[in-house]
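Of the protein chains in this complex, one is absent; all others appear in place.
Let's look at subunit A:
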Amino acid sequence: MTFFLTTLATVRTVYRVVEVCCTDSDSFVFLAVADYFQNFDTSRQTNMDVSMEFAEQNRCLELAKSSAYYRRIYSEVEEVGWEHLLKLQEDLTFLSFRLMDKKGREHVLEITLDKTYPKCPPLVSADVPYNFNLEWSTDSKLRDVVRQFQEHMDKLQDFWYTLDDIDRSLWVTDPKQPHHAISYRQINIGNDCYIMLFISASDPQALPECRFMGSDKKVNLLKETWRRRCKHWMKDKPFPENLASVLDIQLPQPQHVQKNEEQIECGICYAQNLPIDDELGMKSGSGTDYKCENANCNRAFHSVCLGDWLRSITTTRQSFGVLFGNCPYCSDPVAIKVSLEAKC
């Protein structure tokens, strides 16, 4: 909650007005004409008139202020380009842009604004391994945020290049759905052993920190080899090549086929398309149309399947045609529109 204190002087009276602004409901409640000093007559009626008139005045002020805010945000989004805009919350306090880096990778930049914007710098978050320090002054604009983010992305090109190289040529078992903020990779190195690599965002080509997984016997052997041969790591050689040469083994190829299937199959019925069935109405035969928003889960579903599941358990809530429940895989909240056409 934020409190503003305004002092207003009228001809006869001095009012101290406390305005309470609830950030969570964006309604403005004015409380009290708390305290006043009067030199003249103090009939109750006059007091009420004045305070109502004052309330009206303040409401107009508030509207004027918010319309100025809206105009500013719209014009700043315009400068960045509407084609980049991905989400815009109704009260314009949250928005996100889809931006490309130099190599054409897509990134989402999320910006949270305060009603006092641009006095208060916006909060920025994005799919990067570490955030950048936003430089902000009162005449900065959204396009400055975007520009600074683009510069930050430029700095991370080597990091992403290294990760792409790993994803392309090694058998990555975790993360299943890598995104640009994740800097670790778990790799199947054959023989029932795995290596977990932590890639440095500032020095991605350097010998990474790592951890081995597998039976004790095999892991000890691997650790020994790693210690003995880590001096063979050359920063100018491609990462996968370095890894193979330090571990002194041939690394297995990535398993592409499986990965592609996982992305489009529904996590409940395991099919890409729903069966052709009149009961399903418009959705008959359609593909997955919902994805868990948790970036680490990202499971695809048919909204029909997920809706059926949510309806079958007692913990699901329904409100205004939307079912609220949890993803069967990661338990994060999910919300599904109840499709009317499927029922008719």
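By our rule, a contact is a pair of C-beta atoms (placed from the backbone, for glycine too) under 8 Å apart; a residue touches a chain by one contact, two chains touch by 3 or more; residues count from 1.
Rule of thumb we're sticking to: contacts and distances are computed from a predicted model.
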Worksheet entry | Undisplayed chain, where the name is taken from the UniProt record, one of "E2 ubiquitin-conjugating enzyme", "GDP-L-galactose phosphorylase 1", "Thioredoxin domain-containing protein" or "Large ribosomal subunit protein mL49" | "E2 ubiquitin-conjugating enzyme"
Item to complete: Would you indicate which residue among A:174, A:308 or A:332 is in contact with the undisplayed chain?
Response: A:308
Fill in: Contact partner of the left-out chain, one of A:54, A:94 or A:329
A:329
Practice prompt. Just name the one of A:134, A:271 or A:295 that touches the chain not displayed here.
Written response: A:271
Fill in: Residues of subunit A (touch criterion as defined above) contacting the omitted chain
267-271, 274-275, 277, 305, 308-309, 312, 328-329
